[in-house]
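Worksheet: one structure, shown below.
Here the complex is missing one protein chain, while the rest keep their positions.
Here is chain A:
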Amino acid sequence: MMKKQRLVMRTVVLLLLLAAVGYTIYANFFTEKTEIKVGATAPDFELTDLNGNTHRLSDYRGKGVFLNFWGTWCKPCEREMPFINEQYKAYKKQGVEVLAVNVGEPKLSVQKFVDRFGLTFPVVIDREDQVMNAYEIDPLPTTFLIDKNGKIQAIITGTMTEEKVKQYMESIKP
């Protein structure tokens, strides 16, 4: 009887410790501390593009949104921009929208950049870093794939090849 009691006690203590360790590891690595994670609803935002039109993310429900954060000084962003532009031409008709969020640079710099690459998708400027904070952007470029229900499908950091861009746009086709 003593032996049984001892085994039960040890098992209980070990299980308690395992639960504490398990929770710590789980909370730290398998969940995000914020709402920014794959599967969650992408935080809504409203920003103005270079032509003065406002874009609100929630207005894009029903379409796939390719949400790209970038800066003019960021070379990897520069490399992938033409790819995004090319694929956008093909996928726009299939219900995929591209929203490029510039991280609060002067309108002049952004405009020059857009002109240089002939970008056809809307480019909005996050003047006060609010959207950057909400999406916890680090590093640049970061791309969010948002499906037709407004859920985040994938978060991609770093530069993408044209093949990848195509693949990603295909994946959020409504």
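Here is the rule we use: a contact is a pair of C-beta atoms (placed from the backbone, for glycine too) under 8 Å apart; a residue touches a chain by one contact, two chains touch by 3 or more; residues count from 1.
Methods note: contacts and distances are computed from a predicted model.
S.K.: Which of the following is the UniProt-recorded protein name of the chain this complex doesn't show: "Xanthine dehydrogenase family protein subunit M", "histidine kinase", "Cytochrome c biogenesis protein" or "Nitrate/sulfonate/bicarbonate ABC transporter ATP-binding protein"?
M.R.: Missing chain, UniProt protein name: "Cytochrome c biogenesis protein".
S.K.: Given the contact definition stated above, which residue among A:17, A:38 or A:90 touches the chain not shown here?
M.R.: Considering all chains, including the one not shown, the answer is A:17.
S.K.: Residues of chain A in contact with the chain that isn't shown?
M.R.: The list for chain A reads 3, 6-7, 10-11, 13-14, 17, 20-21, 23-25, 27-29, 31, 33-34, 43-47, 56, 71-76, 103-109, 111-112, 124, 126, 128-131, 133-135, 139-140, 158.
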